[in-house]
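Excluded from the complex is one protein chain; the other protein chains are retained at their positions.
Chain nomenclature is as follows: A, B and C, assigned in order of appearance, with residue numbering initiated at 1 for each chain independently.
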Amino acid sequence: MQDRITDIGPPKYDEMWPDVIKDNYGKWLYHDILEPGVLLHVSETGTKLYTVRIPGTRLMTTDQAEEYCKIADEFCDGYFRFTTRNNIEFMVTDESKLEALKKALADKGNMPLGGTGAGVTNIVHTQGWVHCHTPAIDASGVVKAVMDDLFEYWGSHKLPAQVRISLACCLNMCGAVHCSDIAILGVHRKPPVIEHSHLDKMCEIPTTIAACPTAAIKPSKEEVDGEVYKSVTVNADRCMFCGNCYTMCPAMPLADADGDGIALWVGGKVSNTRSMPKFSKLAVPFIPNEPPRWPTTVKIIRQIVEAYAADANRYERVGEWAERIGWERFFEKTGLEFSHHHIDDYRFAATTWRNSTQFKW
Amino acid sequence: MQDRITDIGPPKYDEMWPDVIKDNYGKWLYHDILEPGVLLHVSETGTKLYTVRIPGTRLMTTDQAEEYCKIADEFCDGYFRFTTRNNIEFMVTDESKLEALKKALADKGNMPLGGTGAGVTNIVHTQGWVHCHTPAIDASGVVKAVMDDLFEYWGSHKLPAQVRISLACCLNMCGAVHCSDIAILGVHRKPPVIEHSHLDKMCEIPTTIAACPTAAIKPSKEEVDGEVYKSVTVNADRCMFCGNCYTMCPAMPLADADGDGIALWVGGKVSNTRSMPKFSKLAVPFIPNEPPRWPTTVKIIRQIVEAYAADANRYERVGEWAERIGWERFFEKTGLEFSHHHIDDYRFAATTWRNSTQFKW
Amino acid sequence: MAIKHQTPMLDELEKGPWPSFVTDIKKMAEAGKEACADLLGQLELSYKDKEGHWKHGGIVGVLGYGGGVIGRYSDVPELFPGVEHFHTLRVNQPASKFYKTERLREILDIWNRRGSGMLNLHGSTGDMVLLGAFTEELEPIFGEMTSKGWDLGGSGSALRTPSCCVGKARCEWACIDTQDLCYTITQEFQDELHRPAWPYKFKFKISGCPNDCVASIARSDCSIIGTWRDDIRINAEAVAAYAGGELAANGGAHGQETKLDIQADVVDLCPTGCMAWDGKTLTINNAECTRCMHCINMMPQALRPGTDTGATILVGAKAPILEGAQLGSVIVPFMKLEEGQYGDLMDFAEKAIDWWDENGKNRERIGELIQRLGLSEFLKAVEIDPDPRHIREPRSNPYIFYKEDEVPGGFQRDIADYREKHAR
Partner (left out) sequence: MAIKHQTPMLDELEKGPWPSFVTDIKKMAEAGKEACADLLGQLELSYKDKEGHWKHGGIVGVLGYGGGVIGRYSDVPELFPGVEHFHTLRVNQPASKFYKTERLREILDIWNRRGSGMLNLHGSTGDMVLLGAFTEELEPIFGEMTSKGWDLGGSGSALRTPSCCVGKARCEWACIDTQDLCYTITQEFQDELHRPAWPYKFKFKISGCPNDCVASIARSDCSIIGTWRDDIRINAEAVAAYAGGELAANGGAHGQETKLDIQADVVDLCPTGCMAWDGKTLTINNAECTRCMHCINMMPQALRPGTDTGATILVGAKAPILEGAQLGSVIVPFMKLEEGQYGDLMDFAEKAIDWWDENGKNRERIGELIQRLGLSEFLKAVEIDPDPRHIREPRSNPYIFYKEDEVPGGFQRDIADYREKHAR
């Protein structure tokens, strides 16, 4: 125990750099996207660096990771990187190596170039049914189905601007889902079912009560099979299915085959480019879970992307487009239905109402 | 009692119309502001109607009202009107009468033409020390001092757009002060002083407690001169001087010579023109009461108007200007100080913070 | 008559080019009106003290009415007996404030004889405000007033006196008959105006077009604003005249010498970018127009609102007390309001007010109630389908309150069923 190594932190970044990065660190002059998936960065030293981007599934085996290592060994002096959206980037300085690398990737079949510029890049996502305990949906499966459908936009630059799609499998939103061009969100719609016979054993009642943002949870005594237990009740009218009680107390699961599904959100962004960062807004309140390929979700996302592609100005993100044409037009052009659920009723609701006679017929 | 006439409502509007209005009701084609204070309206019947606008003080004697009646009798067949901002309008159809009317008004000395177009029109205001029980400032006196100073803008069209100034003498804001280009607001800054010996007699304690939006008021027992009274206490840390307790309970006055004064607000608008209606935003948190002519208030308002006049684009309201240049520039260009008080800390505060790296140095 | 009180501070307000209320009141004081003299005296004291000198309220009124009179007493009556009582009467103004002098004199005369002689033309809500009567005069004033055809306006937790812009009487842009609407609403609600029975005050204001010259969107629980559904009318000849510099920009609002640059001043400032100008023809893509009025304001001789007119109805505007100020929110995007055919409007108002009356807490405005219970709940109450026009943007938080009947299988579940599939 005394030799135990702790608190060393991660390896220092520069241990992971190929020479070209060391030599040109902070010296880059400009970049140019040569074709979908291929970036050129030119340094003030004259160095030209070619980056080739392929999709990462994020959820992968060590074998798959080893595949990437092998490519990196063969073409990139044993170095490669991952992007902030889980794509994989191989870098070479020599144009002839670039062609060889591209060919090698093409031969793999599952390593298509893309993810750059005005297209759809990888979907940032979370665990889903592969690991987490609170999901309302799967993650990797939905991502696969959606990306298969949008694949033409992965390897092309034909959208008005970049479209960033994210997925989170519950309201905890482990990702920037709240600020994405299109966000896929797992939602519960039934209040927790309560295991009265075990709640007091498994959970701290006061913490559980305090966890509820709407104060829907009250302490109670419940009889189960003749025995009386200290437990809690939920006022279903006040529950908005956030799952926060379940986070604090395993005796209150929310998951339900009929209750759970997908909500779609649109028009968020993170960059400070042109317009300020924006939250995503509700587009579709609910789509049932349809494993294995979630056809309705896939279809509606395409509907949104196509309406955007057809109508937006170049260099205009989804949210900028919706705001320019007005949300009444957004719903019209995407063919989506507007419902009571789209009208905010949470804390800042009043700031989202239309305080003007300005709108379109 | 049985012959008592009630619920007859106001006289019907058309009893108050001169013939020219009756004949051209709903038939007007266009208008043209011939000079400051003189409007021309042209009807599809060919009728030309000239309107001459002079300031109303709003607070006036019956004698003064009789003066207007006399002018109306002499030039306008015995009809005239008031505007929604308390100005007075005389209407004639004949150009020669127009000249005579203008001359007559000029002779009066206190009936200067103006209030139209891109200038400063009358200040919408409230009672102040002339009638109300809750004011933090006077109304008519402040208006007089400010309008004397801005008089050049009353009779001219030299501002970038119309500038609407309003005044309310307390946070009740009896007027559209919350949506004005420039708003003058009376504010208290001391918590109510409580008359424990009489509170229970004069007020309903539960209603008084309920009136406080921040829950600063609690029931209490207080000893005064050896006698114990049911009363209330105010947690001064939670008081934001809204005066709502005093509205419900006369035993809790807020007024105080040192505590009370003026806050200035800017950039609100009501019209749906170009930009949507906007609230006014805090410009100056506090200026002491300086009767009889409120020189600091007068000076700062001029400072704002002049900065706006010098910098705004034509057709741009004060709020549109501030938003275009950014509030950091607004404070710079007007020379006003930015303080903690400008940062919102009420219900929607978080929606007013800067969630972007976009700002100017 | 000699001056009763020295008013050195107020005298400063006689200087300057803006008409002086002090000079006016002084004259009437000098002419012997004690209330005017004492009003000035008390005001001078307030200027010295930097504090007002009126007592808190006081319940006074006229028989059978719950409102229309605001009680007011001096807190220094021994110094200023003429304003010991200084109650106001709110007299319902004629819609859009045209006056026949003969009729106005009816009020002036009564007020000269029985009141202080001081008035506000007009109060912020729109009433003719008669400032300063003694309690014993209230009933006689009311009697004389009604016998001449005048009535009180509102105060307290009641309908307040509706008001409107000048509209069709003298404005080319009025899309609805503001006066007739204002008058009709006032008449329909006489009982609610005079007998407070609601959770709090309720105001109607009516503007003929989106310029909103009565500031209804900021100050009225129910704001009715004229608009249109068809195309903006274009007069090509006049467009050419503007282009040629023959007509002044913005209807002369910047001086007759200021001419219009159609591209820069009109097309580029159109908030929706739906206009185009090729130097000869001005075109408007009306489908994308939000009827903001800017272009029409800029070229009143060339452009006019369409002819399929009606109103947008917004609900909930108010001042800050208690929960913060609100602007009106779109509830009815469009309602036809042909003269005399106000059934839809009255139905709507009734539903809205009933819902508020049932659910509102004491001193809760309808706008605050909508905030508390949700815009959706209000839309359901007035039987209006949700529409993107109700909102500036859809919700961004995921906290949707589903109702049990929206979810297959409902909310009742058995933990045993769950545990059958999922071990503890």
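Here is the rule we go by: a residue touches a chain if its C-beta (ideal position, glycine included) is under 8 Å from a C-beta of that chain, and two chains touch if they have at least 3 such contacts.
Everything quoted here is computed from the prediction, not taken from an experiment.
For the chain that does not appear, the touching partners among the shown chains are A, B, C. When the whole complex is considered, the residue among B:5, B:205 or B:240 that touches the unshown chain is B:240. Residues 1, 4-17, 21, 25-26, 28-35, 41, 49, 51, 55-66, 69-70, 72-73, 78-84, 86, 91, 110-112, 116-118, 124, 126, 128-135, 138, 140-141, 144-145, 147-148, 151, 154, 157-158, 162, 168, 171-179, 207, 210-211, 213, 242, 244, 246-247, 250, 253, 255-257, 260, 268, 270-275, 277, 279, 289, 291-293, 314-315, 346-348 of subunit A touch the missing chain (whole complex, contact as defined above). Touching the omitted chain from subunit B are residues 171, 173, 178, 185, 187, 189-191, 193-196, 198, 213, 236-242, 250, 253, 256, 258-259, 263, 265, 268, 279-283, 285, 323-328, 330-331, 338-347, 349-361. Seen from subunit C, the chain kept out of the figure touches residues 49, 51, 53, 55, 75-77, 320, 324-325, 396-399, 421-424.
Here is the rule we use: only the chains that are shown with their structure count from here on.
The mean-CA centres of subunit A and subunit B are about 49 angstrom from one another, to the nearest whole unit.
Among the residues of subunit C, those touching two or more other chains are numbered 210, 212, 217, 225, 271, 291-292, 327. Residue positions 347, 350, 355-358 of subunit A are each in touch with at least two other chains.
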